[in-house]
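As you look at this complex, bear in mind that one protein chain is not there, while each of the others sits in place.
This part shows chain A:
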Amino acid sequence: MSDFTDFKWSDANAVEAERIIGRYPKGRENSAIMPLLWLAQYQVAAQTGVAWLPLPVIEFVAAQIGMPKIRALEVATFYTMYNLKPVGRFHVQVCGTTPCMLRGSDDVLRACADKGLKKGEVTNDGLFTLTEVECLGACANAPMVQVNDDNYEDLTYETMTAILDDLIAGRTPKAGSQIGRTASCPEGGPTSLKEIA
């Protein structure tokens, strides 16, 4: 398994892959490339603890939908959501786009740096990879980071440090706003639409 050349879908994912392909008209199976690569990245994470797409896995997915290898590789290299190199167990993606930057993403990055995270590198313990990314669509709660599947929002130097400490200690930090907001309601609670907030 070490070189992934014998990569195959797990039983559950095989079913899921068929379901995904079935969403597209016949002859347009290539359209399924993105969700399939995503699924494959999850499976690699489940199997090895590291979410990434080794080349043989990309080739496997391409072959399943009859897509030329180079076309699949183009997709995988275009989107930053696919990791072409192994990352740490926690992929810390810090948003550095303008709203987050204005609200203090530099502090968040500093918190990461102080814990030994370096951009684009896996920490020695294999726990973290730090990536600075562009807007992740949670600007109302800026600054924010995405760690694997969870968002952590309204961060400060201190809260970011606490999140990293939790992850190092094996605890699960609370996802979402770190100042207690629900979704992106105003601080101090909703002022309108109270019944659904």
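Quick note on the criterion: contacts are C-beta pairs under 8 Å (C-beta built on N, C-alpha and C of every residue); 3 or more make two chains touch, one makes a residue touch a chain; residues count from 1.
Keep in mind that, in the parts below, contacts and distances are computed from a predicted model.
Novice: Name the absent chain as its UniProt record does, using one of the following: "Acyl-CoA dehydrogenase", "Aspartyl/glutamyl-tRNA(Asn/Gln) amidotransferase subunit B", "NADH-quinone oxidoreductase" or "Sarcosine oxidase subunit beta".
Specialist: "NADH-quinone oxidoreductase"
Novice: Per the definition of touch given earlier, which of A:73, A:140, A:162 or A:175 contacts the omitted chain?
Specialist: A:73
Novice: In the whole complex, what residues of chain A lie against the chain that is missing from view?
Specialist: 55, 68-71, 73-74, 77-78
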